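Certain chains of the assembly are absent from this excerpt, and the rest are unmoved.
Order as written gives the chain letters A and B; numbering starts at 1 within each chain.
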Amino acid sequence: MAPSSPTAILLVACPDQRGIVAALAGFIAAHNGNIIALDQYVDAAESAFFARMEWELAGFGVPLDQFAAYFQPLAGPRRIAWRLHRSDQRLRMAVLVSKQVHCLYDILARGESGEWPADLALVVSNHPDHRGIVERHGLPFHHVPVPAGDKAQAEARQIALLKEAGVDFVVLARYMQILGPAFVQAFPMRILNIHHSFLPAFAGARPYQAAHDRGVKIVGATAHYVTEKLDEGPIIEQDVIRVSHRQGVDDLVRLGRDLEKIVLSRAIYWHVHHRILVYKNRTVVFS
Amino acid sequence: MAPSSPTAILLVACPDQRGIVAALAGFIAAHNGNIIALDQYVDAAESAFFARMEWELAGFGVPLDQFAAYFQPLAGPRRIAWRLHRSDQRLRMAVLVSKQVHCLYDILARGESGEWPADLALVVSNHPDHRGIVERHGLPFHHVPVPAGDKAQAEARQIALLKEAGVDFVVLARYMQILGPAFVQAFPMRILNIHHSFLPAFAGARPYQAAHDRGVKIVGATAHYVTEKLDEGPIIEQDVIRVSHRQGVDDLVRLGRDLEKIVLSRAIYWHVHHRILVYKNRTVVFS
């Protein structure tokens, strides 16, 4: 449940060690923070500890801009990697889209409904088709063609647009171009993609055709962070739907659209609520 | 993942309060306990705090038989209700069954495979049919008829059998008799039942017939603790399967059998691992 007053959110990862929860919870308590959520996970096989702590800012004794200085004596010796967020700091989101429009519609609707603590800053597309749909929401739309031979320049322009708009993270809403390394590195673990299959099955192009040819009885969709290896980034969320021989490729495409938009929206939800930690190409999602 | 060495498991429930996690984790750490799992949950609407902590017994500085004395100074002022378990203390389970045999088969197989840290102490049935199935597993089978007019005496005998066998909890594996208050009170929140519908839909008798008559597109099964109100105890687990007009009542019965045995077995798994807390007729399952 969303807290009614602003909170701080701390994500930590470190080697598993005796007393780590007591140390973390003790630190917040010692500074008069009221913890409203604490999720922790120990990966026994990796001897790794992960936690997400959320506490009310009201009454908390550490000014957040000096948090590092206060927290370092605890974090340093324990080799804690951490990130701090505020719930009242709305993220800025960019959407990249191609011709398929169902995820875009869904994101625009959720954005307008205030479903996420995030603002849709702009939409960028390699096709001009969806300008009207975006602009009638009062949002900027940029058509950036991606010519086959000159992707680098197009990406440079995309990155410039996103940086200019102060974008925190990027959503590929069925964007059918492969991102180059420069783009990926500009937003590390901050680009969410929806792939229209149950990865790692049917990576690459035309997954519904491939799924149909293989005769699977279930099709899926996968939301993941984009890394430099296509369709191999850490998986955030997946879901599936049962199909049968009766569904042709067109039916899989149609049924898959609903999966894709729902799965993508769940990943966005967790991302904007700072519920995802990445390690070893896997995600810990404190859902 | 099951720990390889013995652990202590502490379940706590108390009013939500500042510093509660720090206090609990600090207590274990102060006595040199290595926490391997900590799950906590705050019900904001009820201002209630729940946690399950599991730590290795090796090296823990408090003798478990004196745990209460050590823990009370912390628990008392905070109004903590708690239960302590040891992972190396196998629970003793009784199964009550009638004519439907699929859940019994499944429990016998899991028991024999060592899937649970629990021992099947005996099987009791109001019918003699399944004696052979039980006895070939080397387990005692008791036929206790439940005559329509004399349930109280039958239950007295059942309770005596269970007590004699040192039973910790009872599984109703499609036992088609309604338990009287005396039986329920003898094993409070320690009787697990499987109901063959998605409760609260189709409580009572013949749920598959009722589901078919209503024309539902999904049928379910529900595992719950038994209370004195039939089919109204706290729900532990539910699952469902999609059906269509093509499935007649017989098909629902057949498909439902698989649901029932799987759902029941998940509830047993969580029960024997001390992962369930009950409050306000709901369960917190730290799965």
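FYI, a contact is a pair of C-beta atoms (placed from the backbone, for glycine too) under 8 Å apart; a residue touches a chain by one contact, two chains touch by 3 or more.
On a predicted model such as this, the values are computed, not experimentally measured, just so you know.
Q: Number of identical chains in the whole complex, 2 of which are shown?
A: This complex, considered in full, is made up of 4 identical copies.
Rule of thumb we're sticking to: only the chains that are shown with their structure count from here on.
Q: What's the distance between the Cα centroids of subunit A and subunit B, rounded to whole Å?
A: 37
Q: Residues of subunit A touching subunit B in their complex?
A: Going by the criterion above, the answer is residues 1, 18-19, 21-23, 25-26, 28-30, 32, 34-38, 40, 42, 44-45, 242.
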